[in-house]
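Report on the structure given below.
Left out: one protein chain. Kept in place: all the others.
Our next item is chain A:
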């Protein structure tokens, strides 16, 4: 606009005219647009910055839950992890779970409690003159050094006279020392460490050898002709990984049923259908028995970055607003499974659990008794499925080296 007026004022250009650029101010709207863009950009930066911090916090929080559940004093940890079996007052369950209050084992101080938490106990033990024969899981994978130290301190301070505090660094040392030690072989092995204990019953020779026939060994480690070996995917100890499930300690009947279902086509999975195609009923049964006797430390972790508190709620109490019962009502206390129909869930890999829930909901897997799992899975949102899968992955693995279900473990009178 301004330029045009000035042009008319000028004389006609002569031949020597050199074109030049006139100075004209930047129109105001351009300024406004630039300023608006700058403000918008700054706002966006601020806004995404908030999102990034949010995600960062989320990740740190996830990790915090994994490595150090901040539950204050050991008492809360005790209630969350121990009291379902040992009872909040530490009296145990008569005939099933040994008492902690007044137990001779605690004479060894918090050190021995930490050892038991890290290793677990299998087989017969005599506490306060009474015999028990159950299985305590190893909490090495479920609790960190700090948590174990706090529980051990709490247990000895509360339930024995000579309690002292235990330092997390000591637990770290014990953890290194005991990495491959496996469970305590009943009270007999424990008594060697805790001299205050009365004479203990003998630990029976394990029946591992029975399940390990030559056929099974070949199937597991070598494979046969046109199938791959079990261990090549599920690991030497049946520990699995990601969406390859953990088999160690799973109920024998359940595993045999799944293999039969793969073979008959009632459960879908291309790789497993190929593997199971050539197996006889006797072979699936002995493979089931073999994997049920395996004991492997948990290598599962809650890696789906879901809400663990929600997962815990679903597993322990269910959500009746959705019509979802607690997982543990059927799958046994602590998710150790109830043979033959309800598999162990604890220490199962989170991606596997979440995938199975999704396949039930979608109808790709439908071999659960009475269609129970289909109904439950469909009621759960995908966040809920991830949450419960993550929570189950954070639990200690099934302790029993036998086909013991949770029912049997807690009703074992002798």
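Just so it is clear, a residue touches a chain if its C-beta (ideal position, glycine included) is under 8 Å from a C-beta of that chain, and two chains touch if they have at least 3 such contacts; residues count from 1.
Simple rule for what comes next: contacts and distances are computed from a predicted model.
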Identity of the absent chain, which is to be given by its UniProt protein name, from "ABC transporter permease", "ATP synthase subunit a", "Negative regulatory protein YxlE" or "Cbb3-type cytochrome c oxidase subunit II": "Cbb3-type cytochrome c oxidase subunit II"
Selected from A:243, A:266 or A:280 as touching the chain missing from the view: A:243
Touching the absent chain when the full complex is considered, from A:304, A:347, A:376 or A:398: A:304
Among A:48, A:266, A:280 or A:381, residue touching the chain not depicted: A:48
Touch list for chain A against the chain that is not drawn: 43-44, 47-48, 50-52, 54-56, 58-60, 62-63, 66-67, 223, 225-229, 232-233, 235, 241-244, 270-271, 274, 301, 303-306, 350-352, 354-355, 358, 382, 385-386, 389
